[in-house]
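If you scroll down you'll find the structure; I have some questions about it.
Note that one protein chain is taken out, while the other chains of the complex remain in position.
The block that comes next holds chain A.
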Amino acid sequence: MDEEKYIASGVLELYVAGSLSEEENLEVYNNAQKYPKIKQEIEEIEGSILAVTKTLSPGLVDGFDGVKRKLAIGDTETEVVQMPKKEVNPIWYVGWAASLLLIAGLVWMYTQNQDLKSQIKVVNQTNSQLEQQIADSYSSLEKSQELLETLRDQNGTVVALGGQEVAPESYAKAYWNKSEEKVYIDAKGLPEPPDGFVYQVWSLKLDPLIPTSMGLLVDFVSDENKVFALANPNDTEAFGITLEPAGGSESPTLEQLYTLGVVSSS
């Protein structure tokens, strides 16, 4: 590199002025590191600017003390410098302690909250169980009242169903409200049906024998009062209950006729 030419270009003057780009600055810096002559030139240029600017000084009254005051470093004593630092330390620890306490408190409150939540859950469950029981009781009561109404109804007909060959001990009762086309079957006297079988109720015409299915006694085992409501729009002459495979049959299996009762003509 031609150092003289580089110096003569005026780039170093602009370097001192600070009006070069970052890349140009770096280039000058690198050249100054490499060529002592360039570095010396830069220092001389800076020296001339320092000379001019120095003549323009406002005459510093306060001097470096003013700067130190603004730095809040204090005047001269080093103790003064350290004092605030020492005072900060306890506060620092108190701050840490406080935040640890806060964290511990938050954890404690969180577990408390979780406990309460699970307690509420349990209470809610119990609550809904009780509600279910109440609802069940209501519907059971309604059913009983309905049954009572049917029994008391003057249009009601009571038919006793006696045990047949298959089960001579069994019996049942049919409460038939003709105007409402409803039949209540009281099947308390029937034995539990074997697995895979179900009782089916039939409305029978006697001459000739025409059976019409009225429905199944669903959930026989779990039903507590064993009273079943069935619709009966038929002009029934007799009621029969047979044991049928699960799901019921198209026509009654007469060999498995458990009970039968003829409606007395009124």
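We adopt the following convention: contacts are C-beta pairs under 8 Å (C-beta built on N, C-alpha and C of every residue); 3 or more make two chains touch, one makes a residue touch a chain; residues count from 1.
The rule is short, and it goes like this: contacts and distances are computed from a predicted model.
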Fill in the blank from the handout: From "Pyruvate, orthophosphate dikinase", "RNA polymerase sigma-70 factor, ECF subfamily", "Cu2+-exporting ATPase" or "Transketolase", the UniProt protein name for the chain not displayed is "RNA polymerase sigma-70 factor, ECF subfamily"
Handout entry: Hidden-chain contact residue, picked from the options A:Val67, A:Ala231 or A:Ala246
Key = A:Val67
Problem - Residue numbers in chain A that touch the chain omitted from display - result: 8-11, 13-20, 22, 25-26, 29-30, 42, 44-64, 66-68, 70-71, 73
